[in-house]
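Got a structure for you, written out below as structure tokens; questions coming shortly.
With one protein chain removed, the remaining protein chains of the complex are shown where they sit.
Our next item is chain A:
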Amino acid sequence: MSAPHQSNPPRRHSDRPHPDRWIKVLPEGLYVEPGGFYIDPVRPVERAVVTHGHSDHARPGNRHVLATPGTLAIMRQRMGAGVGGSLQPLEYGEGLRIGDVGVRLVPAGHVLGSAQVVLEHAGSRVVVSGDYKRRHDRTCAAFEPVPCDVFVTEATFGLPVFRHPPDLGEVQKLLHSMALFPERSHVVGVYALGKCQRLITLLRAAGYDRPIWLHGALEPLCRLYQELGVELGELRPATVAAKEDLKGALVLGPPAAVADRWARRLADPVVAMASGWMRVRQRARQRGVELPLVISDHADWDELCQTLEDVGAPEVWVTHGREEALVHYATSRGIRARALALIGFEDEDSEGISGGALGGDAS
């Protein structure tokens, strides 16, 4: 990596090695050289620090894994025996040294167990955010901004068109539709880890106390959340349920299932989807979604910008998402910024087009 252009002298001593000398982008992922470990590696490695349990960040087969107890529980649940070699839990806020690097995990507010990785080496502090959001979520600890020299951020919703409206309003939209069409099933596409449980807690907080029906793929993680102390109310399996019971019911399923054959067994379903992408109408249309709910576990544009402000880092690296716009914004605020071009991290909606969603009535 070439020596950085220093038009805007950052507040650090010139004898400290710049973090880009000890944190490298390798094919396996982000490598912290003096600690000999990778953060969220995309291929099996000797030592991995994992920020959270989503499958593009937590992958099987690493020899040694460090993560929060919540993330490790999720990984065990999802991967079973393939989870890897030794699993080492590290509670939020506790410090640890790996090689020549101080490591601390701090809540990221993304999903249960999600953490930012705070790295200290040779007088510099680098924070790797993983995925994060800033708004309230009953299912996980809230994001803590940590002042640092380099902030490594995601940018899933890194465009100013992405502004997530208040969660409560989106949940009210769903409840309103259920009141309007009491005979129709409402089937909501949610990601199995995080979004599913968060939506349930939002519904419960809004006063919805009827049973919520779950696609089989969502059950194990809901059970795990409950075991870990997250109240979800009464849940029932939708897979074996009689069609009659599902009239007017609220059914949650993975995104790929709700616009597919699985949902057709339901009574004239209203297809909804809970995702930050639902903000863009054409995206919702592509997925065949009739009721888009803008509920996201990622920071929206304003939250990304606010976070850059809060951590006060003179330098920002952007891992994945819409890097270009966030880099542009940061630069315009006098922050040195660049895209890391990490591969292997997926957009929340990268499952492509569900069957037939592009067909239909063209105009």
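Everything below uses one rule, namely that a residue touches a chain if its C-beta (ideal position, glycine included) is under 8 Å from a C-beta of that chain, and two chains touch if they have at least 3 such contacts; residues count from 1.
The definition used in the following text is that contacts and distances are computed from a predicted model.
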Task: Among "Nitrite reductase large subunit", "DNA ligase (ATP)", "ABC transporter ATP-binding protein" or "Protocatechuate 3,4-dioxygenase subunit beta", the UniProt name of the subunit that does not appear here - done: "DNA ligase (ATP)"
- [ ] Quick one: say which of A:H18, A:R184 or A:R322 touches the chain that got left out.
- [x] A:R322
Task: Per the touch definition above, residue among A:R63, A:R210 or A:R281 touching the missing chain - done: A:R281
Task: Selected from A:G82, A:P160 or A:G334 as touching the chain missing from the view - done: A:P160
Task: Contacts of chain A with the absent chain, listed as residue ranges - done: 159-163, 271, 279-286, 288-292, 322, 324-325, 328-329, 332, 352-353, 355-363
